[in-house]
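Every protein chain of the complex appears in place save one, which is left out.
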Amino acid sequence: MTATEPSAVPFSAQRVRGRFSDRAARLASRAALALVVLILATLLLLILREALPALGSALSAEGILRADWAPLADPPRFGLAHAVLSTLMVTTLALALAVPIGFGIGLFAAEFAPAWLRHVLQPCLELLAGIPSVVYGFFGYVTLVAWFERYGGMATGESLLVGGLILAVMVLPFIACTSAESFAAVPRALRESAHSTGVTRVHVVRRILVPMALPGLFAAVALGLGRAVGETLAVLLLAGNSTALPTSYLDRGQPLTALIATELPEAALGTAKYHALYAAGLALILLTVTINSVVWRLKARVMRHGG
Amino acid sequence: MLKVAVRSKLAVAAIAAATLLSATSVVRAENGALRVGGSTTLVPVVANAAMAFMDSFKSWQRADAALPDTQLVIYVTGGGSGFGIKSAINGTLDIGMASRELKDSEKDALGVHQAYLVGKDAVAIAVQVDNPLAKLKQNLTSDELRKIFSGEYRTYRDINGSLPAQEIVLLVRDAGAGSAEILQDKIMGKAQVAPNALQMPSQGALLKKLESNPNAIAYISAGLGGESGHLVTFALNGVEPSHPTW
Amino acid sequence: MAAEITQAAPAPGFLPLPCGAMRSDRAFTVIAWGVGLVGLVLPLGILGFLLIEGMARLSWAFLTEAPAGFPLGSAGGIAPAILGTLALVAIGLGVALPLGVAGAIGLVEYAPEDSPWVRVMRFGAECLAAVPAIVYGLFGYAVLVVLFRLQISLISGALTLGLMMLPIILIGAEEALRGVERSLREAALSLGVSRFNVVRRVILPKALPGILSVTLLAAGHAAGSAAPVMFTASVAFARGTPALDAPVMTLPSHLYYVVSEGADLEQAYATALVLVVGLLLANGCAALLKRRLAR
Partner (left out) sequence: MDSLQLLRKDTEVEIATAAGPTAFEIDELTAGYRERRVLRGISCCIPERRVTAIMGPSGCGKSTLVKALNRTLELMPGGAVTSGHVRFRGADLHGPAVDPRAVRRSLGIIHQQPVPFPMSILENVVFGARFHAICRRAEREAYARLYLEKVGLWTEVKHQLHESASRFSGGQQQRLCLARTLANQPQAVLMDEPCSALDPYATRRIEEHIVELRDEYPVIVVTHNVGQARRISDYVLFMVDGQLIEAGPTAQVFEAPQSQLARDFISGRFG
């Protein structure tokens, strides 16, 4: 540009250089963002597209919402009800166990544990969070499944109960760490002031810590819920992988993720089964997105309130 | 004397010219990779065969002079018969393995292809030695079998009043497995396998589970079942699943 | 009324506390300790269990040899699975890291703060980070394996894992960049240099530990996932060095194979141990970086 006469336009050389690299960087980062958006939109649209044929007749007697899963029947039926119910059941059990214990651990780490114990506890929880799903599945298979069969008098150890128990262990560190963080984030001064009124620790926890940490606690539950819904290999190995509609936790079941993992390999492109499996995938996406947006809202509201 | 309870063909469905030994167009990838996958019944055998094949030849040319001098690599994976055939159709695998006959629709979809029969195995109905049924019966009829697998009999007492009321635990393979389709074809007919059956991911897993659970009953490769010391196999309609004489 | 509740006369000593409150306080403390110890015993128990059961088979040969035995995997080692996992994650990171960091820079530095667009992006990224791993597997299978005819191969799996890591890295990098003090940014910008220069010379170095930490976490998560690679990259058996267009073995899918094939439990324990210890190292590094950042 007009950088030939530096004296005529002060600082021009510097500005031209800066402006160019800036524009390039802006362009590059925008392009990266656009690519990210594009990829993610493709992901959603593709799964939606592949699921669509199964959604059309979802409510009919043969549709994915009402039929059972009988791929070898004539005509085959591809209902997802058993999988949705299994997912709900294992997730409920996992959270019912992991939420109270996780909050307890979080509170313990933030309030009760001496510093040295906290420095041990934190890596321990990270260890628990770092163990991959398949190892949990394997671990549950050689411990809980075997024990329940030997000592629990169950016909088979594989059950929604065992799946839920292992899932609880899997989501526990996420709930514990997130809640510990949000308890610890309550300002020192607030705690100190509360204690200086001479009240007991229970009182401070109930009246100060819990209200202040509430958004974080919600986030913790949501995080755990999302993880529990999406876990595949642990439930694949432990829930029993059977297509009956479960009626109790001692029954075997097949959560959505396990259904996909079991059936996708032989679902030929474009068949009803293929579409039903993508509908299962879509259900998982919708479930997690719903969880996320509810929490997003809730978090904003609680934070406005708590101030 | 063809006296096999339920017979299955272990067939190898392969796409055109994709044979294990004289592949030409199959080794199309520059690195000379050959992909084999499908029936989990075949995986252990084929995997070991592939390893031995790679070890002894190293390059495709040394296996067959007509082939290029590229490194000989064979990948083996499971996934089930359905997966093997499907992948051969859509080209994600070079050789599909199946533990059942190809259906006409599949043959059409494959187009030009070759199917190789590598062996036959019977599907046997088996239980663990401590299973209540093992002491009572050596033979099951098709009708009994259908009632067991369809869930009409829920407990062992339903089969015979003298047996304890323990739950019958059905171990089955997932719908993509060859043996699952054979059971459906030969025994179940219109009836469905009870949905509360445990779907096992492979023959090996099914065997392990069957060996460890005294309540379980399953259909299993007669070869696998016969080798195990913990299992008892039943005759079907009076026919033993042993010594196949095809 | 007010007269009744005026202040009591100063009394010597300290007034006792309500005794119900004291009792509940003591009970609460006991419960908190009990629950807290669960968080300690559970992970150490699981790790100890894997260590005890897995050490028996663990050896140098186990780490450096290919699987052997019949069925394959009941003896020998897991070298191809280790190589395959490393290759998958490395290539996946090669895609996800630059994209994620560039996207985060775009969000933090080049988008108007708190514009609805940024909020939508962040929400989208958070949702995608929460999408189950198996859904990425579905996507990778439909698009990469079938549609783009990449077949079941290292590249298909690596791209799938890259997609899975992308939102995690994007969010983490965004947080790390936002975490850099505003004053630092303002001071640097006040010197009249370009924004890009500030990002490159001041902001990025400051945010680097955070970005590396989240990258390691994402990589660990990807390395441990079997679900996305089951249909896109992994085979039961492979040998030799991983190639882009060839399938690979991975540690998690090998473990799944060994367990589901019922091949050999000791082999499975040792594989699980290798996987867990490897991820432990990665996560440990991430935690160290994070702690260094916090200081």
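By letter and in written order, the chains are A, B and C; residue numbering begins at 1 in each of them.
In the analysis below, a residue touches a chain if its C-beta (ideal position, glycine included) is under 8 Å from a C-beta of that chain, and two chains touch if they have at least 3 such contacts.
The structure displayed is predicted, hence computed values, not measured ones.
*Asks:* If the full complex is used, which shown chains touch the chain that is missing here?
*Replies:* A, C
*Asks:* May I ask which residue of A:Ala194, A:Leu223 or A:Leu277 touches the chain that does not appear here?
*Replies:* A:Ala194
*Asks:* Which positions on chain A touch the chain that was left off?
*Replies:* 115, 187, 189-200, 203, 207-208, 211-212, 305-307
*Asks:* Write the list of chain C residues that the hidden chain touches.
*Replies:* So the residues of chain C touching the missing chain come out as 1-2, 5-8, 10-18, 21-22.
Quick note on the criterion: only the chains that are shown with their structure count from here on.
*Asks:* Count the touching C-beta pairs: is B-C or A-C ahead?
*Replies:* Here the pair linked by more C-beta pairs in contact is A-C.
*Asks:* State, to the nearest whole Å, the distance from the C-alpha centre of chain B to the C-alpha centre of chain C.
*Replies:* 38
*Asks:* In angstrom, rounded to a whole number, how far apart do the mean CA points of chain A and chain C lie?
*Replies:* Chain A and chain C have C-alpha centres separated by 13 Å.
*Asks:* Hunt down the residues of chain A that sit against at least two other chains at once, touch-wise.
*Replies:* Only 265, 269 qualify.
*Asks:* Would you please write down the residue numbers of chain B that are in contact with two or more other chains?
*Replies:* Residues 90, 200-201.
*Asks:* Write out the stretch or stretches of chain A touching chain C in their complex.
*Replies:* So the residues of chain A in touch with chain C come to 11, 14, 17-19, 21-22, 24-26, 28-33, 35-37, 39-40, 42-43, 46-47, 50, 101, 104-105, 107-109, 111-113, 117, 120-135, 137-139, 141-143, 169, 172-173, 176, 198-203, 205, 226, 229-233, 237, 257, 260-261, 264-265, 269, 277-278, 281, 284-285, 288-289, 291-293, 296.
*Asks:* What does chain B use to touch chain A in their complex?
*Replies:* On the chain B side, the touching residues are 79-83, 85-86, 89-90, 166-167, 169, 174-176, 180-181, 184, 188, 190, 192-201, 212-213, 215-216.
*Asks:* Contact residues on chain C for chain B in the complex?
*Replies:* 66, 68, 70-72, 145-146, 149, 151-152, 234-240, 243, 245-247, 257, 259-263
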